[in-house]
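Here is the structure we will look at, set down as structure tokens.
One protein chain is absent from this view; the other protein chains keep their places.
The letters A and B name the chains in turn, as written, and every chain counts its residues from 1.
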Amino acid sequence: MNRVLRTSLVASACLAFVAGLAFVIREISATATPVDLPARLAENLGRSGVENPVTAVLLNFRSYDTLLEIGVLVIAGIAGISVARTSSLEDPELRTSDELLYALQRWLIPLMLLLAGYLLWAGSDRPGGAFQAGAVLAASGILMRLGGIPMDFLRPGLMLRLGLSLGFAVFLLVAVASALHGGEFLAYPPELAKTLIVVIETVLTLSIAMVLLALFVSAPVNDAEEPEEGGSG
Amino acid sequence: MTLWLMAGLLFTPLAWAVLTLLAGFRRGRTITWLGIVIQVLVSLALWAVVAGEGGFQYPLGGWQAPLGIELRVDGLAVTFVMLTALVAAASGLHAGFYLDPDKQWHRYFWPLFWFLWAGLNVVWLGNDLFNLYVGLELISLSAVGLVALGGQSEALRAALRYLMAALLGSLAYLLGVALFYGEFGSLSLSGIAFALSQDSAQDGAGFALVLMLFGLALKTALFPMHRWLPPAHGIARSPVSALLSALVVKGSFYIAARLWLELGAPLGSLALAQLLGLLGGMAVFWGGWQALRQPKLKQVVAYSSVAQIGYLFLLFPLTWNTTEVAALQAQQAMTLQVISHALAKAAMFLSAGNLIMSVGSNQVNALAGVSHFLPFSLFSFGLAGVSLMGLPPTGGFAAKWMFLQASLATSQWWWLVVLLGGGLLSAAYVFRVYRASFVEDSNIDHFFHPARRLEIIPMILALLSLGLGLMAEPVLSVMALAFANGEGT
Partner (left out) sequence: MTPSLLYAFAGAALCGIGLFGFILISHLLRKLLAFNLMGSGAFLVLVGLAQHRSGPDPVPQALVLTGIVVAIAATALAVVLIRRYYHLSGKTSLEGPAQDTPPDQARGARHE
């Protein structure tokens, strides 16, 4: 009875929330915005270095957001590997030995790597970009891991940490270098904008794939642990 | 000059996060100390620039808002940047001695610490709603990572609870951002405030503001949404608890305060302002009462944070539709309360860590006899407590005095009950810890003595919190500085 009451209370609260939200959306959609951002964006697109407006926003106009976003991803990676304290993240017990998987792998992995490369390149003038490519790359890494292909760089050593931070570090270096060059942070010189964006996208792809893969791999745990301060344990 | 200061402020924490990620614990510590020196110097210089010339807008990448992201560097922002530099430097130095270098997961403390610092600077300077969202997530995730660092199931449970609350809060905030963008076509906070001043008939945006304030209040642990805070702050390592209580909860509060001061007048309502104040008042009483009843020392300090956060929310009723003088007083009171609480609470958590390390137990009752052995740490704890109680001449007193004046000036006398009752409750829980530590019949005769440098850092913080009441004048004069062109407050 209590449970039913609770459920119906929460349900009605959520319904009220949805109704309020929908009402507000309808209200807002009826008014015109005082600022026309898409138009301003279109005016400045030529100076951004890429033709795809989404990539231009991500890596030029609002590149600070993207820098921080990669930071958030690296934090998740760090927290993930800090929890996994196995000496090797490569655990033979976790491998599957599935004939079908092996056969599929031979077909899928080259294709997936190719697709990742295409997505990365397409990002400059069509939908695509670092994150999509990184996700595909990470997926092929997971497939390889399930199939038992050894990946030594996934040990929690210097290589893994380098891989985690590579994209972020390069992005940061470009930001600092642009300040040395032009006097503004994160402002790419127009003639180099395209090159810089492609370089950043490439290293970001690698790092994003690395973080996602490391998070997948670091989920198994062992028993090393730390007691609470002053606790009995 | 400003370019390099902004660069130092925004990018050293991020660069240092990468550097310390690549190094081990001991080398990471050395690198961190170097970074702390840079950060403190840069913060000081930026503070001096703003104190001398007034605030400014800083467009990143040379793209003006609303197309790009503009940072807002004004008096309030640099005051908080300075506070962060101070408290984070103290916690970082303390952590370098406090954490055990031989536990291999402690190396990850440094990168998370630097990411946390970076996120805080993003929030203090942010003027773009979505950029603030990313900053909030940077703070939340690194804070959760720090709480969970190497922990047992209790720590993980606290971290998960914290993470869930933080995620819900961020989503509510993000939904508000979505509605704001739909309505105004801009993400810049000053741009939205400007659009509102042109045309006040904006019905939908009020709901967005409520959503965002709800999310931020959840992240700030406002009563009754505070239940995630005590476990997380209580169970983390002491330097981490100090960072969380002193700075992390202030980040989300700061955004809420900024939103309210910019958009509260056209979009808020009397009921909303009074409700937030009322919840703050209830937090003061409930947090104080719970602090009095906690068996564990750090839980006492954590519940005291819940109470002290409550005072901050008096800002909302005291600035809604009041005279400019009273509103300014309330803002000054809020600033002083944030600073004095940050200093006092960091001092308290760090000295509580020393006391726990010394007696080998986290219970309040186990402190018996520690007054003979660790008078220095106990004294820091007490000094910080004096500031929390709001006795003169501490910063806590100055803050509460200004809240009192603002309440009287706006004839909202009911907040006096909160200000007086809260002080009495804080006195009660601080004295409870003291009484336990002066009990003579201790069976334990072996105390572990923490290194002297571990005791000095909380003492300095406590003294600063104590002295803030005397230095309030210069601090407040910088805080009130708006932009050089006279726009905004």
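General remarks:
Keep this in mind: contacts are C-beta pairs under 8 Å (C-beta built on N, C-alpha and C of every residue); 3 or more make two chains touch, one makes a residue touch a chain.
The structure displayed is predicted, hence computed values, not measured ones.
From the options B:82, B:125, B:177 or B:389, the residue with contact to the unseen chain in the full assembly is B:177. From the options B:141, B:318 or B:350, the residue with contact to the chain not on display is B:141. For the options B:156, B:428 or B:480, the residue in contact with the chain missing from this view is B:156.
If you put the missing chain back, the residues of subunit A touching it would be 6-7, 10-11, 14-15, 17-18, 21-22, 25, 28-29, 32-33, 36-38, 41, 53-54, 56-58, 62, 65-66, 69-70, 72-73, 75-76, 79-80, 83-84, 93-94, 129, 131, 208, 211-212, 215, 218-223, 225, 233.
For subunit B, the residues in touch with the chain missing from this view are 130, 133-134, 137, 140-141, 144-145, 148, 152-154, 156-157, 159-161, 163-164, 167-168, 171, 174-175, 177-179, 181-182, 185, 187.
Rule of thumb we're sticking to: only the chains that are shown with their structure count from here on.
Distance from the subunit A centre to the subunit B centre is 29 Å, each centre being the mean of its Cα atoms. On the side of subunit A, the complex with subunit B involves touching residues 20-21, 24-25, 27-29, 31, 33-37, 40-41, 44, 60-65, 67-69, 71-72, 74-76, 78-79, 81-83, 85, 158, 161-162, 164-165, 168-169, 172, 175-176, 179, 183-188, 224-231, 233.
Listed in rising order, the residues of subunit B touching subunit A in the complex are 3, 6-7, 10-11, 14-15, 17-18, 21-22, 60-63, 66-69, 103-105, 108, 111-112, 115, 118-119, 122, 130-131, 134-135, 137-138, 141-142, 144-145, 148-152, 154-155, 175, 179, 182-186, 191, 195, 198-199, 202-205, 207-208, 235, 237-238, 297-298, 353, 356-357, 359-363, 366.
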